[in-house]
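Structure provided below as structure tokens; questions to follow.
What you see is part of a larger complex, with each chain still in position.
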Amino acid sequence: MEQDDFFKRDPFAQYIGAELLEVREGYAKARLLVDDRLVNGIGVCQGGALFTLADLTFAAAVNSHGQLSLTTNSNITYIRAVPKGYLYAEAHELVNHHRLPYGEVKLTDEAGRLCAVFSSSAYRKDSKY
Amino acid sequence: MEQDDFFKRDPFAQYIGAELLEVREGYAKARLLVDDRLVNGIGVCQGGALFTLADLTFAAAVNSHGQLSLTTNSNITYIRAVPKGYLYAEAHELVNHHRLPYGEVKLTDEAGRLCAVFSSSAYRKDSKY
């Protein structure tokens, strides 16, 4: 599967500017440029924009095997405010179950500091991605 | 506090088009028009856009008392795909704790069907909102 396939097919990913940097079986890495459009009322990356990058990166990782996998439940813990600049996400699929995969995503800022942790479950369908 | 105050101060809320419809002590209601910009690769509302509306509505509810409250942890369960059209969010602050408030948000589509449930904890600071 082409490396940038997943994000380029997703209009919202394009609208916020998320870029898929790397994807392989059970893994994905992406980034998002946090600028004036994506900040909240106190000038840091809005929590939903952060969550969206994590969600997209997780989806790229769990769909990496070619089987359509839809997110069912996600959890995010915010650790450090994300300033303007690049935000990075790295997703690892910890459980490659035929029906119920599970993965985690770490979000870091340009300085490499951990800003949030995200975990998610998905439901794997019989159809292809 | 003015009803539309919270969302209008938030650039990302403006960028996606989220509208705060009502807010009072411990409660907020909002909506988001899901259109071509906010859908995912299969044509329904992208999970992060849905989460963002829930997150903003929760934030409006917990900040309704005037004390700055920052989200620390959120959880979302997706129940039904959201088609293009309006998505509604209603947030209730179940625990109005001086330090650790907690609330839940129900997301429904134009037909009134439950599409997702969101819950979140926040940390209340000493500063004013």
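In order of appearance the chains are A and B, and numbering begins at 1 in each one.
By our rule, contacts are C-beta pairs under 8 Å (C-beta built on N, C-alpha and C of every residue); 3 or more make two chains touch, one makes a residue touch a chain.
None of these values were measured; they are calculated from a predicted model.
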| item | value |
| --- | --- |
| With 2 copies placed, total copies in this complex | 4 |
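FYI, only the chains that are shown with their structure count from here on.
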| item | value |
| --- | --- |
| Residue ranges of subunit B touching subunit A (in the complex, touch as defined) | 6, 9-13, 15, 36-41, 46-49, 51-53, 55-56, 59, 70-78 |
